[in-house]
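Take a look at the structure below.
Missing here: one protein chain of the complex. Every other protein chain is in place.
On to subunit A.
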Amino acid sequence: MTTEDTLDLYGTKVRSRFLLGTARYPSPDHLRRAVERSGAEIVTVSLRRESTGGDKAGHAFWQLVRDLGVKVLPNTAGCHGAREAIKTALMAREVFGTPWIKLEVIGDDATLQPDPFGLVEAARELCAQGFEVFPYMTDDLVLADRLLEAGCKVLMPWGSPIGSGRGLNNPYALGLLRAHVPGVPLIVAPASARRATRRRRWNSATTASCSTPRWRRRAIPRRWPMPSGGRSRPAASASSPASWSSTTSPMPRRRCSARRSRPSQGEAGGPRVVTSSSPARGGARKQGGPESARSEDQETRPVTDLDRFYLIVDRTDWLPRFLPLGLKFVQMRLKDRPEEAVRAEIAEAVALCRAAGCTLVVNDHWQAAIDLGAPWVHLGQEDLVEADVAAIRKYGLKLGISTHSDEELETALSVQPDYVALGPVYETTLKVMPWKPQGLDRVARWKAKIDIPLVGIGGITLERAPGVFAAGADSVAVVSDVLAAASPEARLTQWLGARGTWTRDQARAS
């Protein structure tokens, strides 16, 4: 039975209250380290349809999971209707060799809300066939009763729609459910959330959470959620149930599900997954209005390559002064302004740059960049945590990312950017940063580690620029040296004239 220290799931006692998803890791090694660091004793897994034989990746994945020595909870992701979910559960039992099944019966494609009727029907049948069913359900009290009657001894109520990033969207309802079924283990899924919702927790021994942290964007969580006092696996016990789902990178909040890839080709559920690739793209987000309106825009969005000289400005009204001089690559870094003002400035900048044949990079405001037709986005490490990189890619924008350390470089590379910026190369007074100047040797070392363009930034003057380029930077980003010059136009003209004369340092290059 469940105690303060252990959770009893169909007779299997686990100490960790955290179940880990296994999808979307940058590499098998990331998954392995995530399992080890989290202390998770249970991981969720899925089935894919095979179109040809010899799926080495699937075999390798399964071998990896077995080697980890954790319990697996297979799901019926993507299934519509009881019959399909039952069939998939039977196949999962044979493949994974466990009676456990996370039963998902999708009722609504936009939110992936479970179908309560199909869920009860499938749960009844599977329990009768000896399965130990973990039903993915809404937070409905009567549904909980029906599922318990069907034979379920664990419930998996949703915190919010999968992919919505809303964490525990209705803690009141979950609280009612907790009180309604005392003693029944509740595993909340998905439970990934932002800071505001992280604070909510139940002090209940019978509650746990299931989540796939989003470190496609952050290679490994720096602050892995450990129960208080816990440092190692044995200590990762049940001291604070349901509270540590989410100190990893939160996903952005959305109106509804963001699981565009589900159901997708290759996933177990539904005939719709196999007919062609088009249903995968016809998923939830397409109904979203503004996004679908934008989707044709992708091909007309002007995309150009990085220029050796990369100017960063803080207002759009610099552009009418600079564009006529031949500026080819400019970033708008708009800080501390209301969203409406930001959008107005970006819209104007897009129009001005397009007319002048200049490439515009929007710093941070990625959604505005998508909506307003900017060709590039630049994200800092903090922005990257919040941004929807998949959406940025979907609409054909190029992406640059700031880095200051090896760890940040690793994080940046995990999203396959079009350039990385390293800074500050020299001391800069513009931003308060915890980073010491990187120096030219670091520029060279960075360039040696990547096979994408490198932008040097921070304290670079026209006089220092040849050295930065020689050390390996493909582009030099500048703010103060132009904007704070006595005559910004004159200084810019000097930069534009000089940039073609820079040469690589052959000694460094070799």
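We adopt the following convention: contacts are C-beta pairs under 8 Å (C-beta built on N, C-alpha and C of every residue); 3 or more make two chains touch, one makes a residue touch a chain; residues count from 1.
Definition applied: contacts and distances are computed from a predicted model.
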Among "Ring-1,2-phenylacetyl-CoA epoxidase subunit PaaC", "Putative membrane protein insertion efficiency factor", "Sulfur carrier protein ThiS" or "Cytochrome d ubiquinol oxidase subunit II", the UniProt name of the subunit that does not appear here: "Sulfur carrier protein ThiS"
Touch criterion as defined above, residue of A:22, A:402 or A:428 at the omitted chain: A:22
Absent-chain contact - pick from A:10, A:61 or A:502: A:61
Contact with the hidden chain (one of A:92, A:311, A:389 or A:454): A:92
Full-complex contact with the absent chain, from A:16, A:38 or A:75: A:75
Residues from subunit A at the interface with the omitted partner, ascending: 21-25, 31, 44-55, 58-59, 61-62, 65, 74-75, 77, 83-84, 87-88, 90-92, 94-96, 162, 190, 210, 212, 266-268, 271, 273-275
